[in-house]
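Here the structure comes first, spelled out in structure tokens, and everything after it is commentary.
Heads up, one of the protein chains got dropped from this complex, but the rest are sitting where they should.
Labels run A and B following the written order; every chain starts at residue 1.
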Amino acid sequence: MTEKSAPTALSRAEISADVLLELKDLHTHFHTDDGLVRAVNGVDLTLRRGRTLGVVGESGCGKTILSRTVMRIVPEPPASISGHIFWHRQNGEIVDLATYPVKARQLREVRGKEISMIFQEPMSSFSPIHTIGNQIAEALLVHERVSKKEAQERTIEMIGMVGISQPDKRFHAYPFELSGGMRQRAMIAMALVCRPTLLIADEPTTALDVTVEAAILKLIKSLQAQLGMTVMIITHDLGVIAKMADDVAVMYLGKVVEQGPVEAIFDAPQHPYTRALLKSMPRLSNTGSRLEAIRGNVADPYTVLPGCAFFPRCGEGEQDRCTAAMPPLVEVGDDHLVRCVMREGVAHGRGSG
Amino acid sequence: MATYIVRRVFYMIPTLLVISFLSFLIMQAPPGDFLTSYIAELSASGEQVDLELVESLRATYGLDEPWYVQYWLWISRFVRGDFGTSFEWNVPVRELIGQRLALTIFISMLTLLFTWIVALAIGVYSAVYQYSIGDYIVTTIGFLGLATPNFMLALILMYIAFQVFGISVGGLFSPDYTNAPWTWGKFVDLMKHVWIPVIVIGTAGTASLIRVMRANLLDELKKPYVVTAQAKGVPAWRALFKYPFRVAINPFLSTIGWLLPALISGDIIVSVVLSLQTTGPLYYRALLSQDMFLAGGLLMLLAILTVIGTLLSDILLAWVDPRVRYE
Partner (left out) sequence: MADPQVEIGRSAPAEEAGQTSTYATASQWQLIRRKFRRHRLAVVSVWVLVLLYGMALFAQFLSPHDPFEFNDKLVGAPPMRVRIVEDNKLQRPFVYGYKRTVDFATMRRYYEVDPETKFVIRFFAKGFSYELWNLFPTDRHLLAAEDGGYLHLLGTDRLGRDMVARILYGARASLSIGLVGVLISFVLGLVIGGISGLVGGVVDDVIQRLIEIIRSFPTIPLWMALAAIVPKEWPQLWVYFGITIIVSLIGWTSLARVVRGKFLSLRDDDYVVAARLSGGGNAWIIRKHLLPAFASHVIASLTLAIPAMILAETALSFLGLGLRQPFISWGVLLQEAQNVRSVALMPWVFTPVLFIIVTVLAFNFVGDGMRDAADPYA
């Protein structure tokens, strides 16, 4: 495949100790009754320590499956995973998470301990019949040799850290006794209680009020600074990206179509899809003009057309060039890559640096 | 929790009232009062009718009074444990029922236990290994179990026991023990006989409970909190039993509300076929001979049993599920 030769998210020189996670040609395919769904279809990404990567795209573009593939918590079968997930462990060891069988102990050791996740739906993501404290402390009990008492103490401390008042009382509360925002805080506490190096936040604020959203995002940011975490945030909301991310990857139909530093993506978007997403985002500066919707829907995942998947909805393409083959990722600026044949000329014109 | 129990017990009162009323209605349903038919029957068989006794009975049960007085007389005695007299057997209903009711309760409890254990194990298996060969086999057997009438299963099992093991399996005791006082030997003998009715009565319930458990667990397995547990690095078996299993078992517990009436229903038919010394055949005979005090009393007692069973299961449910408790 053409992607193989394409450079990864960073200039090669920078691939060094500060790399935390590398995805190489990652595929997650679902074998369903209706056909094969290529939810993640050849993704190359690199996460650097301490930074925040935002993954953005419409519903159905594969961003959630991508995040779950990293943790290997997509159900296999029906899913099958190929490619590489190079994870740089806390002890310096580099392991490929994609190679382990799905029930492997090595995977369990990483999950919840080194990589943690917070989910979109804080209510249903908690068991309704166990207390919050019980569920948060479980991560500690599973991963660390701690007594129940110590686990409880550390859990209460964590509950306090995420800004829930009266943490020792809340420890014994059931999920249905908390508000949505409180539940999301509890979820963050659950994810962070083992002090992971990578936090994956999958649409962490979608189910929340706008006011609560801001508070939760702020909390994630401050905890990131406090604990020195790397964050991967999955969202369809460019506003969240703008607030949180250092780097951005734009996904469309299982592929990264554009990636780069957040400034580059917002100021000089290269891919027509990225531009369309930006145009559909409300801004304070362009009050008065109509928001633009992207034509059509995310295409049917069962049928794969040759060439660029966005072409049917794209206004800029040329039939022959766009449908010939899947365009490779080309570098158009510092760490700024785009998967569009219309930009190939540009890429050759600009050197890196 | 305490307030919950008190509330539930309080709820039982109207239920029991309606039940007693229904039972009374059924007792009253045959044309004429039972005393008249009793006299007619005695005269028909050429026996002497003791008019004095008849008169005293008439007064005791208030047969010349309006129905609500009769109801009141009946129910106030019932509450005190006086269930009236069986006209066919000419003994107090209470004496007739005593041991048989105990055996019915014993068999029902045993069947409940059997049903739950089997259904739980198979239901979990079939949900976890959905669409495996084992799942298909179990589902097929389950459907067959649901579709086969209880009494047929009893006959088939009896036939198999008779042909293959050469034992006659009717009844609950060997002839030696039937009228013997309770000893360890009698208990062992009971256990040797009791498995056939337990399997027969339990099959239909087990079959539907397997489906309930399987469906519940499949629902729960799809819930996000299972993924959360996985994401925490919880081992697979723990992620199954601590979370979805625990949640799925709750509606399962509440099935006792319909399982218990079904078991008692099943017990009636099966015990007629297997001639068990439970309440079933007694009730059946009472109905056939229109011995209405006996029939009404038994119906009432059986209904009370299920109501108490349901209450216990509700309390159990509230104990394991905080959501119910806080409602």
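Going forward, a contact is a pair of C-beta atoms (placed from the backbone, for glycine too) under 8 Å apart; a residue touches a chain by one contact, two chains touch by 3 or more.
Since this is a predicted model, take the numbers as computed values, not measurements.
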item: Selected from A:50, A:83, A:160 or A:312 as touching the chain missing from the view; value: A:312
item: Residue touching the undisplayed chain, where the options are B:62, B:171 or B:261; value: B:261
item: Among A:18, A:58, A:150 or A:246, the residue in touch with the chain that has been omitted; value: A:58
item: Option touching the unshown chain, where A:84, A:195, A:236 or A:321 are the choices; value: A:236
item: Residues in chain B touching the chain absent from view; value: 14-15, 18-19, 22, 26, 29-31, 143-144, 146-152, 155-156, 158-159, 162-163, 257-258, 260-262, 264-266, 268-269, 272-273, 283-284, 287-288, 290, 295, 298-299, 302-303, 306-307, 310
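Quick note on the criterion: only the chains that are shown with their structure count from here on.
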item: Length of the line joining the C-alpha centres of chain A and chain B, rounded to whole Å; value: 55
item: Touching residues on chain A, where the partner in the complex is chain B; value: 68, 71, 73, 103, 108-113, 116-117, 119, 121, 124-130, 135, 138-139, 142-143, 174, 176-177, 187, 190-191
item: Of all residues in chain B, those that touch chain A in their complex; value: 223-225, 227-236, 238, 242-243, 246-247, 250, 320-323, 326
